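Have a look at the structure below, then the notes.
The complex is shown incomplete by one protein chain, all other protein chains being positioned as in the whole.
So, chain A:
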């Protein structure tokens, strides 16, 4: 009370208040001018100056003891400062919580309720202010505005519990009345600003609408990721009906599409995706979602088409949009992580997806072209602008090369495949282990082979396959032998040695290594067969069955070979085993192999399992009866 009287009587003080208020209004106008400024540099400068001005003003206001008549202006300045700062920095930071806290403490100071300062967290401060016995009627609009900013801050840091409590208090409802955040936000109506109040950058009601949309969208995304589809759908509908900018609407529609696709409503999902694509900006996520949808529907042509469109869409440099100097929905959204349906990756990631899908769907020609494009994008670009490799958990760079080579071989372009393999080897040559010739004499006793990354061996395997296609049997056999030499040297136990690469986990899983060995052995065996050296082939086939007992192809090749060599007894025993295995449920589909290895294995698959088995069944009735 004493403050009021002293302020009322002293004329210069009142003048000061007017001056400060005028300053605030001028700074707000300046920020609004900055918003419309065309030159980004000038815009930045103006906004920065306005921010500094607000900071200075706040400091002078807070230099005096807190008094109710000034506090209204002070709180407004805090709100403007936080709004401008958050929109300039494109996010909330810890400092802003401190700004709010300081403002609240000043309010409590006037009420002489400020207890021990240190113990009070933001939650307690809000609680004691809003539950104050003497309602601070004149401060209420500003306090509600500040509370709105607090809600935004807590929303962006995911403090939903505090948020709910604060909103309940603001609504004056009893605790436990309603826990639903959206409901609470809807019922919250900030008191209207008086016409003579100091200017604000954003009014409390506008902020409330932004908060409503943002929290609905956030919750919808959350539910979508956790798989709670019905609630996700209703939240996303809520967000879509709220106030939001076009880019946000595109995101909401995309999320709706994802949600409906997962719920088994592909047609409705498609409608939303089309609507999202009409939104114009940032058509990446809806396109990716569309490709997923078509894949689910089995429409490969449409799937690949949308992926191609996506690659094109991503090749356009994003024009950085000028954000408004307000708290906007974008500011409050979580950062899209790879798990989010709104994450569409980079151009080369999509290009890789497109190429690998082509390879998987047996469009080898297209796959080869796409892989070559991808490699050109990654390697030849002197500007790294468009050259991102796929991020983990995708395949690592060497695997991309190997997939490209496999696609080329598949497409019948063995020479190109050889070039790709040679490029891969030459670029990484310095990382390969040195052949220990120099010190061989010094350490004859402890000869230990150096470890070699599996993708190096795989390169030799593919080179061999390329030679096979070119009909150069000798080269092919020598490449396979080289591959096998490296493969049997590779000891997984010293995995941590050698050049570190994130592809180590991908290729060195034991199953993959076994299959790689089997593939190399079968490939070489087949070449021996083709050159008429069945005994050598037998060795390789036998070994391949030993190395990888789960690989039925190896057994069939062995069976064929035994049959050719006329070793009937062994053949019969093997056939029995195979027959028994056939009756058992197949279980080897559970693990996934690298794509290049899958492709390679498909080349060496014996064409006719059943005929071979049938042949045996009919040709060996007598031994069966014995």
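The working rule: a residue touches a chain if its C-beta (ideal position, glycine included) is under 8 Å from a C-beta of that chain, and two chains touch if they have at least 3 such contacts; residues count from 1.
Keep in mind that, in the parts below, contacts and distances are computed from a predicted model.
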Protein name as given in UniProt for the chain not displayed, "Cell division control protein 2-like protein C", "Fanconi anemia core complex-associated protein 100 isoform X1", "Glycine cleavage system H protein" or "Exoribonuclease phosphorolytic domain-containing protein"
"Fanconi anemia core complex-associated protein 100 isoform X1"
Out of A:453, A:525 or A:594, only one touches the absent chain, namely A:453
By the document's definition of touch, the residue of A:19, A:93, A:376 or A:573 touching the omitted chain is A:93
Missing-chain contact, candidates A:103, A:141 or A:284, resolves to A:284
Of A:267, A:430, A:535 or A:618, the residue touching the omitted chain is A:430
Of the residues in chain A, which ones touch the absent chain?
39-42, 44-45, 48, 55, 85, 89, 93-95, 98-99, 282, 284, 314, 317-318, 320, 322, 335-338, 343-346, 378-379, 382-389, 391-392, 396-398, 401, 424, 427-431, 433-436, 438-439, 442-443, 446, 448-451, 453, 494, 497-503
